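Note that this complex is displayed minus one protein chain, with the remaining chains in position.
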Amino acid sequence: QAFLDAFQKRIDAEEKIEPNDPMPEGYRRTLVRQIGQHAHSEIVGMLPEGNWITRAPSLRRKAALLAKVQDEGGHGLYLYSAAETLGVSREEMTEELLAGKAKYSSIFNYPTLTWADIGAIGWLVDGAAIMNQIPLCRCSYGPYARAMIRVCKEESFHQRQGYEIMMTLANGTPEQKEMAQDALNRWWWPSLMMFGPHDSDSQHGDQSMRWKIKRFTNDELRQQFVDSTVPQGEFLGLTFPDPNLKWNEERGHYDFGEIDWDEFWRVVKGGGPMNKERLAARQKAWDEGAWVREAALAHAEKRKARAEAARMAAE
Amino acid sequence: QAFLDAFQKRIDAEEKIEPNDPMPEGYRRTLVRQIGQHAHSEIVGMLPEGNWITRAPSLRRKAALLAKVQDEGGHGLYLYSAAETLGVSREEMTEELLAGKAKYSSIFNYPTLTWADIGAIGWLVDGAAIMNQIPLCRCSYGPYARAMIRVCKEESFHQRQGYEIMMTLANGTPEQKEMAQDALNRWWWPSLMMFGPHDSDSQHGDQSMRWKIKRFTNDELRQQFVDSTVPQGEFLGLTFPDPNLKWNEERGHYDFGEIDWDEFWRVVKGGGPMNKERLAARQKAWDEGAWVREAALAHAEKRKARAEAARMAAE
Amino acid sequence: MEVSRDHFVTFLLRLADDHLILGHRLSEWCGHAPMLEEDLAMPNIALDLIGQARALYQYAAEVEGKGRSEDDLAYLRREREYLNCLMVERPNGDFAHTMLRQFYFAAFMHPFWEKASASTDETLAGIAAKAVKEVSYHVRHCGEWVIRLGDGTEESAARMKAAVEALAPYVDELFETDAVSEAVSKAGIAPAPASLRSSFDSTVQRVFAEAFLDMPETAWPQTGGRQGRHGEAMGYLLAELQHIQRTYPGAVW
Partner (left out) sequence: MEVSRDHFVTFLLRLADDHLILGHRLSEWCGHAPMLEEDLAMPNIALDLIGQARALYQYAAEVEGKGRSEDDLAYLRREREYLNCLMVERPNGDFAHTMLRQFYFAAFMHPFWEKASASTDETLAGIAAKAVKEVSYHVRHCGEWVIRLGDGTEESAARMKAAVEALAPYVDELFETDAVSEAVSKAGIAPAPASLRSSFDSTVQRVFAEAFLDMPETAWPQTGGRQGRHGEAMGYLLAELQHIQRTYPGAVW
């Protein structure tokens, strides 16, 4: 208990916890779970957007989308590295993902059906991600906080890019505007779900707040997202698919309707439109890549052995 | 020799040879090779046209193309059956095809690049096939002759259909007319090659003629094809890619340029644009279908065993 | 009881799209079947489907009355305007998947066309009378394959089970009810999808019993196709289907 108190004291003093520092097992476990989930989300998140690279409607957009998806892979890499500082390997984490034991953000279990979805994902999904992630830049665990600083910078670039796609569509032909509206209709609620269950139903919330892994509650962040996103949507001339959405002068916030929690839990548990396909795609890449990874390893060993032999011969 | 003479006498008397009749080994071998080659051509021939089924430009054309490709499969089936009457199984023949030992018509080693190729194949390739096949309806070997009668009827329907596609394109937009001309440019010479080498270079020609497996020489058939096809092309308003092509009043035939025999032999030997891919596609279908064929066999045996058991129990 | 033109057209397009898209998928096998007999049978079924789709698009075009042709409807809508159920757009997978998908669809369409041949709408009744004969062959042919593979080798049984599991989430959508299907069934034009469930189930049960397969079950049925919300495979299918029509607008083929 003395250890836990001392640890909490460091946290309260806003000291960063570093890999070699002593830490409570629960703290470590929570971080491994959260960082792993976060890394997996980046990796699985490459799929819905990757789906439009070969069909991007202009070379400029194609290049930007390629770069974006590549950034996501990069984020995955930083995050796996951050998790590895806690003693868990990328292989282990990948296997947990493929076994369905580790989660990733449910938003990626929805399909990208039109080009406008690429805009909507950038604007809404990356927007929501940033809301979640900005506070993580001050997370008590040093490596995670530092990874998030890099991630956030790129994410906000992606978010602007997504908004710009939406803007182009909203100012385009009637068909393009319809496409933008349709994308907003389909992505709005899943984006709100990204902040997780209500605070009252959240499992890990309180302890994470105390450990300063989290800094705001799910509902706080969700409200922040709605408040900042609604004016952006109005500026585009689009309509949010929520009849209860309106400015509440008194609260100084937007009121909004209730999330369909049945859908939320269904998708979390594996019943979303794309859960099976996303995991199947990752599994396929993993399985079909096995011989490549083995070859790389075998070659590295051969090289080492040869260098060794050469060194011995030279001595 | 007495047997050979007697056999030749039957042939000369235009008697049909039937499966159980005695026949010289060379006659049997020639037929097995030719019918097998012919069957393989139908099967491999499904690929270049099959390539356009999912992209056919109208529902009517899509249905007609599906039906045509299906007919080709049907021809393959008759022909394999005809060959089986000579004591060689479909499996054996398929394995010879896949091993590269049995040939199929070289024309199918060219790719179908545009929709007009579907027209050109019907018009030219089926047209050339008919020229070759009509005399085969009177082939001395009964089962082959009877199979060819069915085949020829369907082929001439396909040929008309192909010509009708060309007609529609030739009377269409400038782009469509260009597409038709381009297809003629690419398919004309390979179609002429379908009749095989010059009579002077033909290996099997004379004996086949004596046995009335063949009734006309390669060059005779080729000339016939040119004579009947050129006016059709002129009616379409298209130009044949042969500067030497012109009517010879004296001969009563069209003169035409020399075939590129280097290309001919190259494609025969395996160096055409699609040789590898055609065989690879057939190999893939065969390999990936193995478990289905095994299952069908296993199930049939289970059924038989059960029926047997039931019969025994009832007795 | 009259049905609105919009509802009727939507109903016809859903049906037509089911047939076009499934026919497209099936025709992808052309020349690549596991045996020559199936290189004849599959295009044959695909031909029936395309034929049915054509009749339905022609009629939809007529009812709609906007001067669109069957090809305009088949080729020139946007992805979100295609109203086929999700099952028919699923990628082919292996032969077991393809045959099971076809069997399910046929087991649904058979009682559908049977009832629809007594439709209050004469044109639809005519289409149905022709289709019911065709589809009863599909049920038989594909059902036999389900049995053969389910009760074949160890491998084929495993593949058949995997197919049942993979397609399970897409079965329920066939029976989905909404304002359109209700309006059409109240007008006696076509049966209510839900009313066909027992016939479908008994066909499937009969075949699955012989094939040693368990009935498909899923906690999470997938839906959305009838509102044009498709899976990610659909866009690629349409890119291929539409390419020539889109590339040469206004040309006649």
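Miscellaneous remarks
As written, the chain order gives the labels A, B and C, with residue 1 at the start of each chain.
Keep in mind that, in the parts below, a residue touches a chain if its C-beta (ideal position, glycine included) is under 8 Å from a C-beta of that chain, and two chains touch if they have at least 3 such contacts.
Keep in mind that this is a model prediction, so the values were computed, not measured.
Judged over the whole assembly, touch between the missing chain and the shown ones holds for A, B, C.
Annotation: of A:Leu4, A:Ala99 or A:Ala296, A:Ala296 touches the absent chain (contact as defined above).
When the full complex is taken into account, the listed residue touching the unshown chain is A:Gly76, out of A:Gly76, A:Pro143 or A:Gly162.
Of the listed residues B:Arg186, B:Arg222 or B:Arg282, the one in contact with the hidden chain in the full complex is B:Arg186.
Among A:Arg10, A:Arg33 or A:Arg90, only A:Arg90 touches the chain that is left out of the view. If you put the hidden chain back, the residue from B:Leu31, B:Val44, B:Met274 or B:Val292 that touches it is B:Met274.
Counting the whole complex, the residues of subunit C in touch with the unshown chain are 78, 235-236, 238-240, 242-243, 246-247, 249. Although one chain is not shown, part of subunit B still touches it, namely residues 48, 51, 55, 111-114, 175, 182, 186, 266, 270-274, 276-277. Within the complete assembly, residues 43, 46-47, 50, 53-63, 66-67, 69-70, 73-74, 76-77, 80, 90, 115, 165, 168, 172-173, 175-176, 281, 284-285, 288-296, 298-299, 302 of subunit A touch the chain that is not shown.
By definition in this document, only the chains that are shown with their structure count from here on.
In terms of which chains touch, the assembly is arranged as an unbranched chain of neighbours. In this assembly, A is the chain whose CA centroid lies farthest from the centroid of subunit B. Chains B-C form the pair joined by the most contacting C-beta pairs. Centre-to-centre spacing of subunit A and subunit B amounts to 57 Å, using the average Cα coordinate of each chain.
Centroids built from CA atoms put subunit C at 37 Å from subunit A. In subunit C, no residue touches two or more other chains.
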